[in-house]
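Pasting a structure below so you can have a look.
Missing here is one protein chain; the remaining ones are kept as they sit in the complex.
And now, chain A:
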Amino acid sequence: AALKGRLRSQVSAALKEGRITPTELCQRCLALIKSTKFLNAYITVAEETALKQAEESEQRYKRGQPLGILDGIPIAVKDNFNTAGIETTCASNMLKGYISPYNATVVQKLLDQGAVLLGKTNLDEFAMGSGSTDGIFGPVRNPWSYSKQYKEKSVPKSHSEDEESNWVITGGSSGGSAAAVSSFTCFAALGSDTGGSTRNPAAHCGVVGLKPTYGLISRHGLIPLVNSMDVPGILTRCVDDAAVLLGSLAGHDPKDSTTIQDDFKPFELPNLTDFSKLSIGIPKEYHAPGLSSEILALWSKAADLFKNAGAKVVEVSLPHTRYSIVCYHVLCTAEVASNMARFDGLEYGHRSDKKESTESMYAATRREGFNDVVRGRILSGNYFLLKQNYAKYFVKAQKVRRLIANDFVKVFRSGVDILLTPTTLSDAAPYTEFIQEDNRTRSAQDDILTQAANMAGLPAINVPTALSERGLPVGLQFIGRSFQEKQLLTVAKWFEKQVQFPMIQLEEVKRHDNGVFQHQKSASFS
(Lines give C-alpha, C1' and ligand atoms only; values in the text may rest on other atoms or scores of the structure.)
Protein backbone atom coordinates (compact mmCIF):
# COMPACT_ATOMS: atom_id res chain seq x y z
CA ALA A 1 0.00 0.00 0.00
CA ALA A 2 2.66 2.47 -1.04
CA LEU A 3 0.06 5.00 -2.12
CA LYS A 4 -1.58 4.94 1.28
CA GLY A 5 1.46 5.70 3.41
CA ARG A 6 2.06 8.72 5.61
CA LEU A 7 4.78 11.03 4.36
CA ARG A 8 7.02 11.52 7.36
CA SER A 9 6.81 8.14 8.99
CA GLN A 10 6.32 5.78 6.08
CA VAL A 11 6.87 7.01 2.53
CA SER A 12 9.99 9.00 3.25
CA ALA A 13 11.57 6.02 4.99
CA ALA A 14 10.59 3.68 2.17
CA LEU A 15 12.15 5.97 -0.41
CA LYS A 16 15.34 6.35 1.58
CA GLU A 17 15.65 2.62 2.05
CA GLY A 18 14.95 1.96 -1.60
CA ARG A 19 11.88 -0.18 -0.91
CA ILE A 20 10.17 1.94 -3.51
CA THR A 21 11.62 4.42 -5.99
CA PRO A 22 10.30 7.85 -6.95
CA THR A 23 9.78 6.59 -10.49
CA GLU A 24 7.65 3.68 -9.32
CA LEU A 25 5.64 5.98 -7.10
CA CYS A 26 5.13 8.41 -9.96
CA GLN A 27 4.15 5.67 -12.39
CA ARG A 28 1.61 4.22 -10.00
CA CYS A 29 0.04 7.60 -9.47
CA LEU A 30 -0.08 8.28 -13.19
CA ALA A 31 -1.69 4.89 -13.81
CA LEU A 32 -4.23 5.53 -11.10
CA ILE A 33 -5.01 8.94 -12.56
CA LYS A 34 -5.72 7.23 -15.87
CA SER A 35 -8.01 4.64 -14.37
CA THR A 36 -9.88 7.22 -12.30
CA LYS A 37 -10.33 9.58 -15.22
CA PHE A 38 -14.08 9.43 -14.75
CA LEU A 39 -13.63 11.53 -11.61
CA ASN A 40 -12.52 14.43 -13.82
CA ALA A 41 -10.22 15.61 -11.04
CA TYR A 42 -7.38 16.62 -13.34
CA ILE A 43 -7.44 19.19 -16.12
CA THR A 44 -3.84 18.67 -17.18
CA VAL A 45 -1.61 15.70 -16.44
CA ALA A 46 2.05 16.57 -16.86
CA GLU A 47 3.23 13.03 -17.45
CA GLU A 48 6.54 13.73 -19.15
CA THR A 49 7.79 16.37 -16.77
CA ALA A 50 6.59 14.38 -13.77
CA LEU A 51 8.55 11.30 -14.83
CA LYS A 52 11.59 13.47 -15.43
CA GLN A 53 11.28 14.99 -11.95
CA ALA A 54 10.88 11.50 -10.51
CA GLU A 55 14.01 10.34 -12.32
CA GLU A 56 16.00 13.27 -10.95
CA SER A 57 14.71 12.51 -7.49
CA GLU A 58 15.73 8.90 -7.86
CA GLN A 59 19.27 9.96 -8.68
CA ARG A 60 19.38 12.02 -5.50
CA TYR A 61 18.18 9.11 -3.39
CA LYS A 62 20.79 6.87 -5.02
CA ARG A 63 23.46 9.36 -4.01
CA GLY A 64 22.00 9.41 -0.53
CA GLN A 65 21.18 13.11 -0.87
CA PRO A 66 17.42 13.58 -0.92
CA LEU A 67 16.32 17.19 -0.56
CA GLY A 68 13.89 16.42 2.23
CA ILE A 69 10.71 14.57 3.07
CA LEU A 70 9.00 15.83 -0.08
CA ASP A 71 11.69 14.62 -2.47
CA GLY A 72 10.05 12.32 -5.01
CA ILE A 73 6.56 12.81 -3.60
CA PRO A 74 3.81 13.13 -6.23
CA ILE A 75 1.62 16.18 -5.70
CA ALA A 76 -1.11 17.97 -7.62
CA VAL A 77 -1.84 21.67 -7.90
CA LYS A 78 -5.17 23.45 -8.36
CA ASP A 79 -5.40 25.01 -11.79
CA ASN A 80 -5.44 28.58 -10.52
CA PHE A 81 -1.77 28.48 -9.59
CA ASN A 82 0.71 29.52 -12.26
CA THR A 83 2.95 26.66 -13.34
CA ALA A 84 5.77 27.37 -15.77
CA GLY A 85 5.43 25.51 -19.04
CA ILE A 86 2.18 23.86 -17.97
CA GLU A 87 -1.21 25.18 -19.01
CA THR A 88 -3.03 27.17 -16.33
CA THR A 89 -6.69 27.64 -17.15
CA CYS A 90 -8.65 28.43 -13.97
CA ALA A 91 -11.24 26.22 -15.70
CA SER A 92 -12.16 29.22 -17.85
CA ASN A 93 -12.22 29.96 -21.56
CA MET A 94 -10.45 33.16 -20.69
CA LEU A 95 -7.23 31.29 -19.94
CA LYS A 96 -7.60 28.22 -22.08
CA GLY A 97 -4.23 27.58 -23.70
CA TYR A 98 -2.44 29.99 -21.38
CA ILE A 99 1.03 28.69 -20.60
CA SER A 100 2.48 30.58 -17.70
CA PRO A 101 6.07 31.85 -17.90
CA TYR A 102 6.61 31.39 -14.17
CA ASN A 103 5.85 29.22 -11.18
CA ALA A 104 3.77 30.45 -8.30
CA THR A 105 6.00 30.72 -5.24
CA VAL A 106 4.31 27.78 -3.53
CA VAL A 107 4.78 25.65 -6.65
CA GLN A 108 8.42 26.67 -6.88
CA LYS A 109 8.96 25.80 -3.23
CA LEU A 110 7.53 22.33 -3.74
CA LEU A 111 9.66 21.75 -6.83
CA ASP A 112 12.74 23.01 -4.99
CA GLN A 113 12.07 20.32 -2.39
CA GLY A 114 12.01 17.69 -5.12
CA ALA A 115 8.26 17.15 -5.23
CA VAL A 116 6.91 15.62 -8.41
CA LEU A 117 4.20 17.74 -10.03
CA LEU A 118 1.67 15.32 -11.53
CA GLY A 119 -0.74 17.86 -12.93
CA LYS A 120 -3.31 20.62 -12.47
CA THR A 121 -6.61 19.91 -10.86
CA ASN A 122 -10.13 20.90 -11.75
CA LEU A 123 -12.13 23.64 -10.04
CA ASP A 124 -15.09 25.98 -10.39
CA GLU A 125 -14.31 28.67 -12.94
CA PHE A 126 -11.90 31.14 -11.34
CA ALA A 127 -12.54 29.44 -8.00
CA MET A 128 -16.04 30.84 -7.83
CA GLY A 129 -18.35 28.19 -6.49
CA SER A 130 -18.81 25.57 -3.81
CA GLY A 131 -19.31 22.45 -5.89
CA SER A 132 -16.48 22.27 -8.47
CA THR A 133 -19.28 21.98 -10.98
CA ASP A 134 -19.02 25.28 -12.82
CA GLY A 135 -15.79 25.03 -14.78
CA ILE A 136 -15.49 24.62 -18.56
CA PHE A 137 -14.07 21.12 -18.17
CA GLY A 138 -17.13 19.87 -16.39
CA PRO A 139 -17.81 18.86 -12.81
CA VAL A 140 -15.54 16.84 -10.57
CA ARG A 141 -16.98 13.63 -9.15
CA ASN A 142 -16.47 12.73 -5.54
CA PRO A 143 -14.43 9.48 -5.34
CA TRP A 144 -16.66 8.37 -2.49
CA SER A 145 -19.49 8.06 -5.03
CA TYR A 146 -17.69 4.93 -6.18
CA SER A 147 -16.70 3.65 -2.78
CA LYS A 148 -17.87 0.38 -1.31
CA GLN A 149 -19.11 2.38 1.67
CA TYR A 150 -21.43 4.58 -0.41
CA LYS A 151 -22.60 1.86 -2.76
CA GLU A 152 -23.59 -0.37 0.14
CA LYS A 153 -25.86 2.36 1.49
CA SER A 154 -27.49 3.53 -1.70
CA VAL A 155 -30.61 1.92 -3.06
CA PRO A 156 -29.86 1.02 -6.66
CA LYS A 157 -32.61 1.64 -9.17
CA SER A 158 -30.90 -0.59 -11.69
CA HIS A 159 -27.29 -1.64 -11.74
CA SER A 160 -26.16 0.57 -14.59
CA GLU A 161 -28.33 3.51 -13.64
CA ASP A 162 -27.24 4.04 -10.08
CA GLU A 163 -23.60 4.84 -10.72
CA GLU A 164 -24.32 7.29 -13.46
CA SER A 165 -27.04 9.30 -11.76
CA ASN A 166 -26.13 8.85 -8.12
CA TRP A 167 -22.68 10.36 -8.01
CA VAL A 168 -22.10 13.11 -5.51
CA ILE A 169 -20.20 16.35 -5.79
CA THR A 170 -16.82 17.03 -4.26
CA GLY A 171 -17.74 20.42 -2.90
CA GLY A 172 -15.58 23.34 -3.98
CA SER A 173 -13.99 25.16 -5.36
CA SER A 174 -10.84 23.02 -4.86
CA GLY A 175 -12.79 19.86 -5.69
CA GLY A 176 -10.25 18.46 -8.12
CA SER A 177 -7.48 18.70 -5.55
CA ALA A 178 -9.63 17.09 -2.86
CA ALA A 179 -10.67 14.28 -5.19
CA ALA A 180 -7.08 13.72 -6.29
CA VAL A 181 -5.89 13.29 -2.71
CA SER A 182 -8.94 11.29 -1.70
CA SER A 183 -8.47 8.81 -4.56
CA PHE A 184 -4.77 8.31 -3.78
CA THR A 185 -3.53 9.75 -7.07
CA CYS A 186 -1.21 12.08 -5.16
CA PHE A 187 0.00 12.51 -1.61
CA ALA A 188 -0.91 16.12 -1.27
CA ALA A 189 -2.51 18.83 -3.33
CA LEU A 190 -2.62 22.58 -3.29
CA GLY A 191 -5.96 24.28 -3.22
CA SER A 192 -7.00 27.82 -2.51
CA ASP A 193 -9.31 29.07 0.20
CA THR A 194 -11.22 32.34 0.04
CA GLY A 195 -14.54 31.41 1.62
CA GLY A 196 -13.97 27.76 2.43
CA SER A 197 -12.77 26.46 -0.93
CA THR A 198 -10.24 24.07 0.61
CA ARG A 199 -12.11 23.01 3.74
CA ASN A 200 -15.47 22.41 2.06
CA PRO A 201 -14.26 19.83 -0.51
CA ALA A 202 -11.96 18.36 2.13
CA ALA A 203 -15.00 17.65 4.29
CA HIS A 204 -16.97 16.12 1.42
CA CYS A 205 -14.05 14.02 0.18
CA GLY A 206 -12.87 12.83 3.57
CA VAL A 207 -9.45 14.46 3.54
CA VAL A 208 -7.61 16.97 5.68
CA GLY A 209 -8.00 20.53 4.40
CA LEU A 210 -5.88 23.26 5.97
CA LYS A 211 -6.48 26.96 5.52
CA PRO A 212 -3.40 28.72 6.89
CA THR A 213 -3.40 32.14 8.52
CA TYR A 214 -3.61 34.94 5.98
CA GLY A 215 -0.10 36.21 5.46
CA LEU A 216 1.68 32.98 6.28
CA ILE A 217 1.94 31.50 2.81
CA SER A 218 2.74 33.45 -0.34
CA ARG A 219 0.00 34.19 -2.82
CA HIS A 220 2.45 35.15 -5.56
CA GLY A 221 1.32 33.27 -8.63
CA LEU A 222 -2.08 32.34 -7.22
CA ILE A 223 -4.53 33.96 -9.61
CA PRO A 224 -6.37 36.24 -7.22
CA LEU A 225 -10.02 36.25 -6.33
CA VAL A 226 -10.19 38.34 -3.17
CA ASN A 227 -6.75 39.72 -2.35
CA SER A 228 -7.57 40.37 1.29
CA MET A 229 -8.86 36.86 1.95
CA ASP A 230 -7.27 34.39 -0.49
CA VAL A 231 -4.80 31.87 0.85
CA PRO A 232 -3.21 28.77 -0.68
CA GLY A 233 -4.78 25.70 0.89
CA ILE A 234 -3.23 22.34 1.72
CA LEU A 235 -5.03 19.03 1.17
CA THR A 236 -3.59 15.79 2.51
CA ARG A 237 -4.75 12.46 3.91
CA CYS A 238 -3.56 13.08 7.45
CA VAL A 239 -2.82 16.03 9.70
CA ASP A 240 0.85 15.17 9.99
CA ASP A 241 1.26 15.38 6.21
CA ALA A 242 -0.40 18.79 6.28
CA ALA A 243 2.23 19.90 8.80
CA VAL A 244 4.96 18.66 6.45
CA LEU A 245 3.50 20.66 3.56
CA LEU A 246 3.02 23.72 5.73
CA GLY A 247 6.65 23.47 6.77
CA SER A 248 7.84 23.67 3.20
CA LEU A 249 5.48 26.43 2.09
CA ALA A 250 5.21 28.95 4.89
CA GLY A 251 7.41 31.97 5.27
CA HIS A 252 7.97 35.47 3.99
CA ASP A 253 8.09 35.96 0.23
CA PRO A 254 9.57 39.23 -1.03
CA LYS A 255 7.32 38.83 -4.07
CA ASP A 256 4.18 38.94 -1.92
CA SER A 257 4.12 41.99 0.29
CA THR A 258 1.16 40.61 2.23
CA THR A 259 3.26 37.83 3.71
CA ILE A 260 4.46 38.58 7.21
CA GLN A 261 8.14 38.98 7.87
CA ASP A 262 8.31 36.91 11.06
CA ASP A 263 10.63 33.95 10.97
CA PHE A 264 8.79 30.73 10.35
CA LYS A 265 10.19 27.50 11.71
CA PRO A 266 8.80 24.23 10.35
CA PHE A 267 7.63 22.01 13.17
CA GLU A 268 6.81 18.41 13.99
CA LEU A 269 3.57 17.78 15.82
CA PRO A 270 3.86 16.59 19.41
CA ASN A 271 1.38 14.17 20.91
CA LEU A 272 -1.17 16.02 22.96
CA THR A 273 -1.15 14.77 26.53
CA ASP A 274 -1.84 17.73 28.78
CA PHE A 275 -5.42 18.87 28.32
CA SER A 276 -5.63 20.82 31.55
CA LYS A 277 -4.57 24.03 29.88
CA LEU A 278 -6.58 23.53 26.69
CA SER A 279 -9.80 25.45 26.21
CA ILE A 280 -12.13 24.53 23.35
CA GLY A 281 -14.83 26.97 22.34
CA ILE A 282 -18.10 25.88 20.78
CA PRO A 283 -19.63 28.87 18.95
CA LYS A 284 -23.37 28.58 19.28
CA GLU A 285 -24.09 30.48 16.08
CA TYR A 286 -22.49 27.64 14.12
CA HIS A 287 -25.56 25.60 14.94
CA ALA A 288 -26.80 27.11 11.69
CA PRO A 289 -30.21 26.54 10.12
CA GLY A 290 -30.04 23.50 7.90
CA LEU A 291 -27.31 21.75 9.89
CA SER A 292 -27.98 18.04 9.60
CA SER A 293 -28.82 16.21 12.79
CA GLU A 294 -26.05 13.72 12.02
CA ILE A 295 -23.41 16.42 11.98
CA LEU A 296 -24.89 18.06 15.04
CA ALA A 297 -24.54 14.77 16.89
CA LEU A 298 -20.94 14.29 15.74
CA TRP A 299 -20.11 17.84 16.79
CA SER A 300 -21.51 17.16 20.23
CA LYS A 301 -19.65 13.88 20.50
CA ALA A 302 -16.43 15.61 19.56
CA ALA A 303 -16.94 18.21 22.26
CA ASP A 304 -17.46 15.41 24.78
CA LEU A 305 -14.27 13.76 23.62
CA PHE A 306 -12.29 16.84 24.60
CA LYS A 307 -14.18 17.23 27.84
CA ASN A 308 -13.49 13.65 28.83
CA ALA A 309 -9.82 14.11 28.04
CA GLY A 310 -9.70 16.94 30.56
CA ALA A 311 -9.97 20.01 28.39
CA LYS A 312 -12.18 22.94 29.23
CA VAL A 313 -15.06 23.01 26.75
CA VAL A 314 -17.19 26.15 26.73
CA GLU A 315 -19.98 27.56 24.67
CA VAL A 316 -19.04 30.89 23.14
CA SER A 317 -20.73 33.44 20.97
CA LEU A 318 -19.66 35.01 17.68
CA PRO A 319 -22.70 37.26 17.29
CA HIS A 320 -21.97 38.56 13.79
CA THR A 321 -21.54 35.12 12.22
CA ARG A 322 -24.78 35.32 10.30
CA TYR A 323 -23.64 38.46 8.50
CA SER A 324 -20.40 36.99 7.25
CA ILE A 325 -21.97 35.62 4.09
CA VAL A 326 -23.57 38.95 3.18
CA CYS A 327 -20.38 40.77 4.03
CA TYR A 328 -18.38 38.31 1.94
CA HIS A 329 -20.81 38.69 -0.92
CA VAL A 330 -20.14 42.43 -1.15
CA LEU A 331 -16.40 42.37 -0.50
CA CYS A 332 -15.83 39.42 -2.77
CA THR A 333 -17.74 40.81 -5.74
CA ALA A 334 -16.02 44.18 -5.30
CA GLU A 335 -12.55 42.65 -5.27
CA VAL A 336 -13.48 40.34 -8.12
CA ALA A 337 -14.61 43.31 -10.20
CA SER A 338 -11.14 44.72 -9.73
CA ASN A 339 -9.17 41.49 -10.12
CA MET A 340 -10.94 40.38 -13.25
CA ALA A 341 -10.21 43.72 -14.95
CA ARG A 342 -6.82 42.38 -16.02
CA PHE A 343 -8.44 39.97 -18.46
CA ASP A 344 -8.71 42.05 -21.59
CA GLY A 345 -7.13 39.84 -24.22
CA LEU A 346 -4.12 42.06 -24.86
CA GLU A 347 -1.28 40.39 -23.02
CA TYR A 348 -2.50 36.85 -22.38
CA GLY A 349 -5.50 34.66 -22.48
CA HIS A 350 -8.41 34.65 -24.83
CA ARG A 351 -8.76 37.53 -27.28
CA SER A 352 -11.81 38.26 -29.35
CA ASP A 353 -11.58 38.94 -33.10
CA LYS A 354 -13.43 42.21 -32.75
CA LYS A 355 -11.22 45.06 -33.96
CA GLU A 356 -13.33 48.23 -34.04
CA SER A 357 -11.94 49.71 -30.85
CA THR A 358 -10.02 48.73 -27.75
CA GLU A 359 -13.16 48.88 -25.63
CA SER A 360 -15.25 46.79 -27.97
CA MET A 361 -12.46 44.22 -28.16
CA TYR A 362 -12.23 44.09 -24.36
CA ALA A 363 -15.98 43.76 -24.03
CA ALA A 364 -16.21 40.99 -26.60
CA THR A 365 -13.21 39.14 -25.15
CA ARG A 366 -14.74 39.19 -21.69
CA ARG A 367 -18.14 38.23 -23.00
CA GLU A 368 -16.62 35.21 -24.72
CA GLY A 369 -14.20 34.30 -21.98
CA PHE A 370 -16.16 34.41 -18.73
CA ASN A 371 -19.05 32.21 -17.64
CA ASP A 372 -22.26 33.55 -16.09
CA VAL A 373 -21.03 33.19 -12.54
CA VAL A 374 -17.94 35.27 -13.12
CA ARG A 375 -19.75 37.90 -15.12
CA GLY A 376 -22.46 38.11 -12.51
CA ARG A 377 -19.94 38.78 -9.77
CA ILE A 378 -18.12 41.38 -11.84
CA LEU A 379 -21.34 43.26 -12.50
CA SER A 380 -22.49 43.07 -8.88
CA GLY A 381 -19.08 44.18 -7.72
CA ASN A 382 -19.13 47.16 -10.01
CA TYR A 383 -22.57 48.07 -8.73
CA PHE A 384 -21.38 48.10 -5.11
CA LEU A 385 -18.39 50.21 -6.10
CA LEU A 386 -20.39 52.91 -7.87
CA LYS A 387 -19.90 56.31 -6.28
CA GLN A 388 -23.46 56.38 -5.00
CA ASN A 389 -23.12 52.91 -3.49
CA TYR A 390 -19.55 52.85 -2.27
CA ALA A 391 -20.13 53.97 1.30
CA LYS A 392 -23.47 52.24 1.56
CA TYR A 393 -22.24 48.81 0.54
CA PHE A 394 -18.48 48.49 0.22
CA VAL A 395 -17.38 50.55 3.20
CA LYS A 396 -20.31 49.22 5.21
CA ALA A 397 -19.16 45.68 4.47
CA GLN A 398 -15.64 46.59 5.55
CA LYS A 399 -17.03 47.80 8.85
CA VAL A 400 -19.01 44.62 9.34
CA ARG A 401 -15.85 42.71 8.54
CA ARG A 402 -14.17 44.36 11.50
CA LEU A 403 -17.06 43.37 13.74
CA ILE A 404 -16.75 39.77 12.59
CA ALA A 405 -13.00 39.76 13.14
CA ASN A 406 -13.47 41.36 16.56
CA ASP A 407 -15.90 38.63 17.60
CA PHE A 408 -13.04 36.16 17.26
CA VAL A 409 -10.57 38.42 19.04
CA LYS A 410 -12.93 38.70 22.00
CA VAL A 411 -13.42 34.95 22.23
CA PHE A 412 -9.71 34.17 21.99
CA ARG A 413 -8.95 36.88 24.53
CA SER A 414 -11.35 35.26 26.98
CA GLY A 415 -9.07 32.24 27.19
CA VAL A 416 -10.32 30.00 24.42
CA ASP A 417 -7.54 28.38 22.41
CA ILE A 418 -9.35 26.57 19.62
CA LEU A 419 -12.86 26.71 18.23
CA LEU A 420 -14.63 23.50 17.24
CA THR A 421 -17.36 23.72 14.60
CA PRO A 422 -18.89 21.69 11.80
CA THR A 423 -17.36 22.31 8.35
CA THR A 424 -20.43 21.76 6.21
CA LEU A 425 -24.16 21.64 6.83
CA SER A 426 -24.50 18.09 5.48
CA ASP A 427 -22.68 15.39 3.57
CA ALA A 428 -22.12 15.72 -0.18
CA ALA A 429 -25.20 16.22 -2.31
CA PRO A 430 -25.87 14.24 -5.47
CA TYR A 431 -24.90 16.28 -8.53
CA THR A 432 -28.40 16.24 -9.97
CA GLU A 433 -29.71 17.77 -6.76
CA PHE A 434 -26.89 20.27 -6.37
CA ILE A 435 -27.40 21.90 -9.76
CA GLN A 436 -31.06 22.63 -9.03
CA GLU A 437 -29.99 25.82 -7.26
CA ASP A 438 -27.81 28.49 -8.83
CA ASN A 439 -24.18 29.06 -7.93
CA ARG A 440 -24.72 32.12 -5.74
CA THR A 441 -27.44 30.48 -3.65
CA ARG A 442 -25.34 27.36 -3.20
CA SER A 443 -22.24 29.33 -2.25
CA ALA A 444 -24.24 31.32 0.26
CA GLN A 445 -25.55 28.14 1.83
CA ASP A 446 -22.36 26.12 1.77
CA ASP A 447 -19.86 28.77 2.86
CA ILE A 448 -21.70 29.69 6.01
CA LEU A 449 -19.52 27.70 8.39
CA THR A 450 -16.21 28.35 6.70
CA GLN A 451 -16.36 31.95 5.50
CA ALA A 452 -15.86 33.82 8.78
CA ALA A 453 -12.38 32.37 9.23
CA ASN A 454 -11.39 34.03 5.94
CA MET A 455 -12.92 37.32 7.08
CA ALA A 456 -10.74 37.27 10.16
CA GLY A 457 -7.72 35.71 8.43
CA LEU A 458 -7.57 32.87 10.96
CA PRO A 459 -6.13 29.40 10.41
CA ALA A 460 -8.69 26.62 10.14
CA ILE A 461 -8.61 22.94 9.35
CA ASN A 462 -11.10 20.27 8.36
CA VAL A 463 -10.50 16.88 9.93
CA PRO A 464 -12.48 13.93 8.47
CA THR A 465 -14.53 12.60 11.34
CA ALA A 466 -16.98 9.88 10.36
CA LEU A 467 -19.17 8.52 7.62
CA SER A 468 -22.76 9.68 7.32
CA GLU A 469 -25.72 7.37 7.06
CA ARG A 470 -25.31 7.51 3.31
CA GLY A 471 -21.74 6.29 3.64
CA LEU A 472 -20.21 9.66 2.81
CA PRO A 473 -17.52 11.62 4.70
CA VAL A 474 -18.35 14.25 7.26
CA GLY A 475 -15.70 16.50 8.75
CA LEU A 476 -15.35 18.87 11.67
CA GLN A 477 -13.51 22.15 11.66
CA PHE A 478 -11.00 23.58 14.10
CA ILE A 479 -10.26 27.31 14.02
CA GLY A 480 -7.19 28.65 15.73
CA ARG A 481 -5.53 31.91 16.66
CA SER A 482 -3.57 33.81 14.05
CA PHE A 483 -0.25 32.19 13.26
CA GLN A 484 -0.77 29.47 15.88
CA GLU A 485 -0.80 26.66 13.33
CA LYS A 486 1.30 24.44 15.56
CA GLN A 487 -1.29 24.46 18.33
CA LEU A 488 -4.13 24.08 15.84
CA LEU A 489 -2.54 21.10 14.11
CA THR A 490 -1.52 19.46 17.38
CA VAL A 491 -5.13 19.46 18.55
CA ALA A 492 -6.33 18.35 15.11
CA LYS A 493 -3.83 15.48 15.08
CA TRP A 494 -5.02 14.24 18.46
CA PHE A 495 -8.62 14.39 17.31
CA GLU A 496 -7.79 12.55 14.08
CA LYS A 497 -6.25 9.76 16.12
CA GLN A 498 -9.36 9.48 18.29
CA VAL A 499 -11.87 9.26 15.46
CA GLN A 500 -9.98 6.79 13.25
CA PHE A 501 -11.78 7.87 10.08
CA PRO A 502 -12.16 4.85 7.78
CA MET A 503 -10.15 4.54 4.61
CA ILE A 504 -12.06 4.78 1.35
CA GLN A 505 -12.52 1.42 -0.33
CA LEU A 506 -12.11 1.98 -4.05
CA GLU A 507 -11.74 -0.83 -6.56
CA GLU A 508 -9.31 1.12 -8.73
CA VAL A 509 -6.95 1.79 -5.89
CA LYS A 510 -6.88 -1.84 -4.85
CA ARG A 511 -5.81 -2.79 -8.34
CA HIS A 512 -2.91 -0.38 -8.50
CA ASP A 513 -1.55 -0.54 -5.06
CA ASN A 514 0.03 -3.54 -3.40
CA GLY A 515 2.01 -4.17 -0.27
CA VAL A 516 4.91 -1.93 0.55
CA PHE A 517 3.62 -1.24 4.01
CA GLN A 518 0.69 -2.25 6.17
CA HIS A 519 -2.25 -0.01 6.75
CA GLN A 520 -4.42 -0.36 9.79
CA LYS A 521 -8.06 -1.34 9.75
CA SER A 522 -9.83 0.70 12.35
CA ALA A 523 -13.14 1.12 14.10
CA SER A 524 -14.90 4.30 13.13
CA PHE A 525 -16.01 7.18 15.31
CA SER A 526 -19.73 7.08 14.68
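Please note the rule applied: a contact is a pair of C-beta atoms (placed from the backbone, for glycine too) under 8 Å apart; a residue touches a chain by one contact, two chains touch by 3 or more; residues count from 1.
Keep this in mind: contacts and distances are computed from a predicted model.
Undergrad: For the chain omitted from this view, which of "Ubiquitin-like-conjugating enzyme ATG10", "GATC amidotransferase", "Cytoplasmic tRNA 2-thiolation protein 1" or "Transcription initiation factor IIA subunit 2" is its UniProt protein name?
TA: So the chain that does not appear here would be "GATC amidotransferase", according to UniProt.
Undergrad: Touching the left-out chain: which of A:306, A:370, A:434 or A:501?
TA: The one listed residue touching the chain not shown is A:370.
Undergrad: Which of A:64, A:101 or A:290 sits in contact with the chain that's absent?
TA: The one listed residue touching the chain not shown is A:101.
Undergrad: Thinking of the whole complex, not just what is shown, which of A:402, A:470 or A:486 touches the missing chain?
TA: Within the whole complex, the residue contacting the unshown chain is A:402.
Undergrad: Which candidate, A:345, A:422 or A:473, sits in contact with the chain we can't see?
TA: Selected residue, touching the omitted chain: A:345.
Undergrad: I need the residue numbers on chain A that touch the omitted chain, in ascending order.
TA: 98-99, 101-102, 214-215, 228, 252, 254, 257-261, 320, 323, 326-327, 329-330, 333, 337, 344-349, 351, 354-363, 366-367, 370, 372, 375-376, 378-384, 386, 392-393, 395-403, 405, 438, 440, 444, 456-457, 482
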